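Reviewing the structure listed below.
A single protein chain has been omitted; all remaining protein chains appear in their positions.
All chains are identified by letter, namely A, B and C, in their written order; residue positions are counted from 1 within each chain.
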Amino acid sequence: MTNKIKGPSSIKTYREAINDALRQEMRRDPRVIILGEEVSGGAGCEGQDDAYGGVFGVTKGLMPEFGRERVIDTPISESAIIGAAAGAANNGLRPVAELMFFDFIGVCFDQIFNQAAKFRYMFGGKSRTPMVIRGTVGAGWRAGAQHSSMLHPVVTHIPGLKVVMPSNAYDAKGLLIQAIRDDDPVLFLEHKIMYDLKCEVPDEAYAIPFGEAAFPREGTDVTIVAISNMVHRAIQAADELAKEGISCDVIDPRTVSPLDEESILESVEITGRLVIVDEAHERCSLAADISSIVAEKGFSSLRAPIRKVTAPHAPVPFSPVLEDAYVPSVERIIRAVKDVLGA
Amino acid sequence: MTNKIKGPSSIKTYREAINDALRQEMRRDPRVIILGEEVSGGAGCEGQDDAYGGVFGVTKGLMPEFGRERVIDTPISESAIIGAAAGAANNGLRPVAELMFFDFIGVCFDQIFNQAAKFRYMFGGKSRTPMVIRGTVGAGWRAGAQHSSMLHPVVTHIPGLKVVMPSNAYDAKGLLIQAIRDDDPVLFLEHKIMYDLKCEVPDEAYAIPFGEAAFPREGTDVTIVAISNMVHRAIQAADELAKEGISCDVIDPRTVSPLDEESILESVEITGRLVIVDEAHERCSLAADISSIVAEKGFSSLRAPIRKVTAPHAPVPFSPVLEDAYVPSVERIIRAVKDVLGA
Amino acid sequence: MPYDSAFLLRAYRTMKTIRIFEERCIKEFEAGNVPGFVHASNGQESIAVASCIDLSDTDIIGSTHRGHGHSIAKGCDVIGMMKEIMGKATGLCKGKGGSMHIADFDKGMIGANAIVGGGQPLCNGAALASKTLGTKDIAMSFGGDGSANQGTVLESLNFAVVLKLPHVFMFENNGYGEGTGANYALGCDSLADRNRAFGMPSEYVDGTDFFATYEVCKRAIAHARDGKGPFAIEAETVRFDGHFIGDPQLYRGKDEIKLAKKNRDCIKIFRDRVIKEGWLKAEEMDAIDTEVIALIETAVKEGLAAPNPDPETDLMADVYCSY
Partner (left out) sequence: MPYDSAFLLRAYRTMKTIRIFEERCIKEFEAGNVPGFVHASNGQESIAVASCIDLSDTDIIGSTHRGHGHSIAKGCDVIGMMKEIMGKATGLCKGKGGSMHIADFDKGMIGANAIVGGGQPLCNGAALASKTLGTKDIAMSFGGDGSANQGTVLESLNFAVVLKLPHVFMFENNGYGEGTGANYALGCDSLADRNRAFGMPSEYVDGTDFFATYEVCKRAIAHARDGKGPFAIEAETVRFDGHFIGDPQLYRGKDEIKLAKKNRDCIKIFRDRVIKEGWLKAEEMDAIDTEVIALIETAVKEGLAAPNPDPETDLMADVYCSY
């Protein structure tokens, strides 16, 4: 995954890249604020301020620089948090709200899908809601059924929302900057298993446009579309398969709404074969969505069934052995690729 | 759509059939209760009791028969309503909760997807949550963006939930009785445009098993899968097309989770062509889901691209001319069928 | 004279505009010219006007499903509103919103809301923007007695206190949430007391008394504008019509509406008071009545004549700012 980097850069973790994006945008634009639970930490306590900087440490150091006025710790009231972000976005701010775990959309979904997402349309194009909701997704932390979901299919279904799922630090920084500058509500979903993942990241601010896929591996036999953390498993699978002479075209859409349909269709035109890897449950999933787009618009290129490699139709189990079996594995991807090749 | 009816029956509306199912199950089983806003109406008022019987009149007459203890009007507190239903279901009742408009899942989604849906799995199979959530879905009432959504893809995505979408009075009664008797949480979605639709309905109680499609039209050229109110448009399209000599196999899955995959795959095996009609938005939709199942498991039968006829990726507009253009029309279905036939 | 006559005439004109607008909506709905669900606010005009009359265009209000009155009181164009309610392309929201989704950002009206309890969290946001940007604007949210039981509203009260937001929570207690009595649905004895327990000043007022309501609002707005945080008001009022137009209202007591219209009509009470006090003359108000009726007549005429949106161009427009 090589990004053409000009100018000074450094090796950064996914966590640091997100922090970097927030800091640079907050410096550039006084309208950018952050709010959520523990985004700083220590409010009303005797000990240290900025005690957490987000429970994953992503927003660490921002409160000391920008103050409690712009890095706002809140009560445990997610509807109020998202509502405050949306209302503030309608009125001149560019808030970045944090849902510590994206699983918590259950207690604030109305403010996301019925309010923020619909304002512009309902109000005849007269409003702008430039807000970002950052949330952590995904399994692997042994956090159990209520803290490990993906849920991107749920929000991707909703018109008016944009959904961004970076798979590496470089994309995370560029896409978050774009998300903050974007005038629509953006869900920025961080897979918690990737926070310590590193890559080279430019020091300066840069925005990656939405709807443009990345191509971590190029190939001609099978197209593999994978998102978020699954990109790494897809790459691993592709590298394994390369040893057996199977050439995979790995596509990372990076944003799932909007989706870079074109790149996927172009790839399938060449390969004729498609495997989609998605950590979400299978029903009405992004995997299903991409499959259906290709089955509709790329049908004539298809030379084999489209395979979905997804999490099963079950909640995320706690027990490590079960959770490991739950998340799509490199082996399952390899098997799916071989299946569509009839190998 | 002829159902083999033995024994006494009568012509009933969709509304009456649902009322009938509720009444018969409440008579049969004292554990069945109803709760929600205005399910009776008139609580704390000087005027008539049972003033509404649900804002669509579906539960009318149940409070007078079963009393306020079993037909419970609530404050406007959907999380409390759904939570109360789930907690009661865990503890010996079989509640039927009403979400006046299913759009209101936004303020109670956690209790549905993180709580009720997951209990059994999280708790190692030790709990049962026999509850039904009835909610009205769909456009056509000029009710605007926040009262006209479908949202079945959102809940179909979630493991642990069952999702039922009857398209006619006969199915509504039989499926609701099954839903009440079922030990899992069931979402029973009533398309508000169908409440006055009539058909012959047996007087006695009967349960229609989940996961078994109905076949309102049989044919050999193209499979049309349609759900809820779209079934009627699909039938109309099929009847129009029949005049031109095009024979459509119309499948109404009736329940979308579980889904009768087999019937769909069998039909496509014969027709080789598939059109899916779904009033939900297109991204991560049920239409996409069904398409992906066929593109994976029925690929070898496919002789043409799979077409989805869905609502667009836009909120439901208020203006009647726009709303009418928003909902998939008979014309669009006909065009899609001809497209897949290359006609 | 504690109020100058320009103020009183403006208050009267605005209340009357709401009344005639709502009455006409009902008529046009019944005539089939207004699609969908419409929730009329006649009977409650005094609260909308008392709340908004001192607000500027940059102060923000967030409204409810029963939002025509708030919109008019905040200065929205009634012709644009009528067109919107009729679903026309030249309506305030291009016909895409309708009665339950009217907004006018130029007037600081950030939206009616068809979700009970949808608006209060958003008004916290508007207030947060004002606080962060230091504009001194305040936000005022409207909600009913029924909405007060929605978790989103309750947590917004606490949230506003914690962040010390310039937000006035106005609760219009008209005794009903649809066909359920406020007596039943509110478990507490007093909504004003319950709101106060969240840690903000909170007052009860007879919302049919324009002047009493105005005075409370003035205090509340000053409190918020001075950076002292949120303020809650419970204003008791009467809903003259059904929950929605067409509601048979079986749940209401015999003669309840008749008596309310006789004794608790906020516009009548206002008129009687200003005449009795000698603040305004009946003729001045009668003249306004004539003008208002003409204005609404024009609104309906223009509404009926206005073009429908065009599905080709409008159905997919404005889902996003950028694609």
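Here, a residue touches a chain if its C-beta (ideal position, glycine included) is under 8 Å from a C-beta of that chain, and two chains touch if they have at least 3 such contacts.
None of these values were measured; they are calculated from a predicted model.
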Report task. Consider the whole complex, including the chain that is not shown, and state which of A:5, A:55, A:242 or A:341 touches that chain. Result -> A:55
Report summary line: Checked against the full complex, the residue among B:29, B:183, B:196 or B:331 that touches the missing chain is B:183
Report summary line: Considering the complete complex, of A:79, A:156 or A:263, the missing chain is touched by A:79
Report summary line: The listed residue (A:185, A:258, A:315 or A:328) that touches the chain absent from the view is A:315
**Report entry** Residue of C:139, C:168, C:185 or C:216 in touch with the missing chain, whole complex considered
**Finding:** C:185
**Report entry** Touching residues on chain B - with respect to the absent chain
**Finding:** 31, 33, 69-70, 72, 74-75, 77, 79-93, 95, 110-111, 114-115, 119-128, 159-160, 162, 182-184, 211, 258
Query raised in the report: In the whole complex, what residues of chain C lie against the chain that is missing from view?
Result: 149-155, 157-162, 184-189, 193-194, 196-200
Report summary line: The missing chain sits against chain A at residues 37-38, 41-48, 51-52, 55, 73-80, 103-104, 106-107, 141-147, 312-315, 317-322, 324-326
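Criterion: only the chains that are shown with their structure count from here on.
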Query - Chain at maximum distance from chain A, centres defined as averaged CA atoms - result: C
Report task. Just give me the whole-number Å value for how far the CA centre of chain A lies from that of chain C. Result -> 40
Report summary line: chain A and chain B have mean C-alpha positions lying a whole-number Å distance apart equal to 31
**Report entry** Residues of chain B whose C-beta touches two or more other chains
**Finding:** 79, 103-104, 106-107, 144-146, 312-315, 317-318
Requested in this report: Would you please write down the residue numbers of chain C that are in contact with two or more other chains?
Outcome: 95-97, 101, 113, 115, 118, 151-152, 319
